[in-house]
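What follows is a set of notes on a single structure, which appears directly below.
Here the complex is missing a single protein chain, while all its other protein chains stay put.
In order of appearance the chains are A, B and C, and numbering begins at 1 in each one.
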């Protein structure tokens, strides 16, 4: 990788935990919430309580939480088909999310959107998205809007390694750069788009982030399983964006431990190797962060366990809430076509 | 510009003319034919003999001719709204082109396409194109086809600085690169897209060619008013493509001496300065090439004049041919909707 | 008390509508290719940059999908963007952002989001612009729930509908006929003059046949009506003005009176606007019809460049008159 591309690999595994304790606790809580939430989704899906497709975020938690912990409540975010993690990281409520998964009226979208379209406009979450690359233009527009209103808001655009091959990336990156818009393009490179390896379909020398240079935009390649590295990168880039220095591309290298969606078979028997998955499992962002908190003396094993119990309970309650919520009335079907 | 991007600026103005005389004669002939053809188009358009929009190639002749003189007859080419030069450079017949300009039945497309859609499939010319960026996918597909058939054909995709901001570029460049397709993406950077300066809407540090690196593709920035530099670059890149080494991006820096299209006013009074235009006029590719031929003793002033007379006559004949040709019969309107 | 009127062109109506709404609401802004400094390729937005500055009147790269996406994002976050797509043919590149994103955001989010995006684009053949610069693709977005579609035929309608579109909290698309930018007509001299969507306009009263016509075809229909009058046939010309929502009431009332209808629209005839309107008339006015509802659209061919061919493909008044005559003839036989 050429230095002129101004890419740095940040890895903060060594050394002390350089973040304040309350922040670390929040990061840990959010990451574990995502993990437990996704496990519950797997569960309800397998039980037949949820229809559609469930794309789990398990394994990628440090990416969403590392980025969103650098944002303000009113900053914007666009998400993807694999969006549950982004939503929770930005503050989404697990009960209303879970109800939405099941198409219930108490869901964020009154059951009309489902897993791929959950939004919470009050938290700046402009929605998960069923179109690969579909959020890129929207994030750019949200950043433009913030800039025009002088609000200081930034927009984060999450997308996968597959989405970097959509023309929408070029057009959005170019627009954001010429207009110095406060948008962070965050590529979550989990190395596969569905069942196809990113390396087979993506022409770059080594990193997706290399594409940023062609848009006169800084890029950072980050160990996406390291919440600290992601967070620190995000803080710097958010600061940059907020002060009018424009967009950037962050590439979080990560891995999804599960298949593309629930029920599509065992990836290790088809398009990837057990060995590869094991390498990534060893870098699981959650125990990794836990170890660092333990080492820093911010927490002990007992507390880790009690946090897990609390979160697990919260997610169970969310499932119960969702189960109890009814489907929307048939008459609602024609509501909301127009505002 | 970073060296790691592997960009070189080739300028061959100094020194001797390093190409064989017959080739130089052909290059000169083609460039002057384009110039005289476009002047005639200006003329017929102004007289009201041609409808639609006429986008003149005047000033950019070295780009088309430099590239196409490195191609075989059966190589493919996709062109743009500003396509007359590309067609002539690839061997298009001026009489059938002129008839097409006027919508006549003896035109290349029986009058159905007009200036923005002229094609000569027998010469591998897949057509001018009314959609900015419209030819990028097609050129990539033609290269794929050549490669699959093992024909050794290459495809050249001409496009403007404006088109580099179409998502089609990203998708085509990526496809061509991962599949090592024999396609030359040739950006004719004439510094304006319609009435907007490329520098205002294009996020690059300095050169459009910088975008190639993000697709693991070599790029060359060339003095596009220097037919020799363009030709030499094309020869090298065609060779590369033909031997399976894949695509490249060539950026020919050039200028259109006229407006975006005939009749849209005086650019020097609105979006560009007389000073800038004068700088480029001093680099007019045709007299520049003529001077080098004179210097090399390949030609004398008298011959230059007689060549011009011949070409002027050929173009006048083309206009006469076009004028005499009838419009297609009304009944033809429903032909060719399907093959 | 009647509002004073001024005569302006269809193109000036665009400029006035945008300028008035930008003055009225600072969240309104305008972007597109060559729309600012150059004032647009059709010169209809000249002057806006001078009045409102670079922040609110933006020249964009040639990136239809990108600018439409940016429009959607801005609209979701409190702005009211107006995005110009120079030729309607280029909207093909921005369809995902309009159809999958803008049109569905309010519904998919259960009413949380609104998307006050206005898209302006052009339709219409007749300039030898050939197959990629002449299409009238209004049927596509009319098919999509969540988008509202207007197709004005006069300066007054354009101005009133565009102003309504900009104020609307939903994605709206205005199809402007590029051949009509020079067309003049009276417009009420009132900054707050708007026309509601979903209200058809009777452009000419008549009693024997209803011509339902859109955009430039309204003028073709008016010419045909003039010709028919000389033959003793009184034609009513109804302009739906918006395709979605569609004011069927006015159309049906007219057909109940005349018992005959022809629908004319400049797009490719098959699977276009005429099919929707004609099938609804044939159904909803079934008991009143004395003759089949006829459709007149463009030929189902790509628009040819040649001045010798292009006019063949576009509906004209002669064809309309023949079609109307056929309705009476058939019945008489």
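We take it that a residue touches a chain if its C-beta (ideal position, glycine included) is under 8 Å from a C-beta of that chain, and two chains touch if they have at least 3 such contacts.
Quick caveat, the model's predicted, so the values are computed rather than measured.
From the set C:125, C:195, C:293 or C:321, the residue in touch with the chain omitted from the display is C:293, counting the whole complex.
Checked against the full complex, the candidates C:78, C:126, C:275 or C:311 give a single residue touching the omitted chain, namely C:275.
Checked against the full complex, the candidates B:79, B:109, B:165 or B:325 give a single residue touching the omitted chain, namely B:109. Of the listed positions B:91, B:137 or B:152, the one in contact with the omitted chain in the full complex is B:137.
Residue positions on chain A in contact with the hidden chain: 51-53, 103-104, 109-117, 129-134, 162-163, 165-167, 193-196, 200-202, 270-271, 326-328, 330, 332-334, 337, in rising order. One chain of the complex is left out; on chain C, the residues touching it are 65, 89-90, 92-93, 95-96, 99-100, 103-104, 107-108, 130-132, 137, 139-140, 142-146, 243-244, 246, 267-268, 270-276, 278-280, 282-284, 286, 291-295, 299-302, 304.
Remark: the residues of chain B touching the chain excluded from display are 76, 78, 107-113, 117, 119-121, 126-127, 129-131, 134, 136-146, 148-149, 155, 167-168, 170-172, 174-175, 178, 335-339.
Operating definition for what follows: only the chains that are shown with their structure count from here on.
Placing every chain at the mean of its C-alpha atoms, the farthest one from chain C is found to be A.
With each centre defined as the average position of its C-alpha atoms, the distance from chain B to chain C rounds to 37 Å.
With centres set at the average Cα position, the gap from chain A to chain C is 41 Å.
Note on chain placement: the centre of chain A and the centre of chain B lie 45 Å apart, centres being C-alpha means. Across the assembly, chain B contributes 165-167, 200-202 as residues in contact with two or more other chains. Listed for chain C are residues 60-61, 63, 65-66, each touching two or more other chains.
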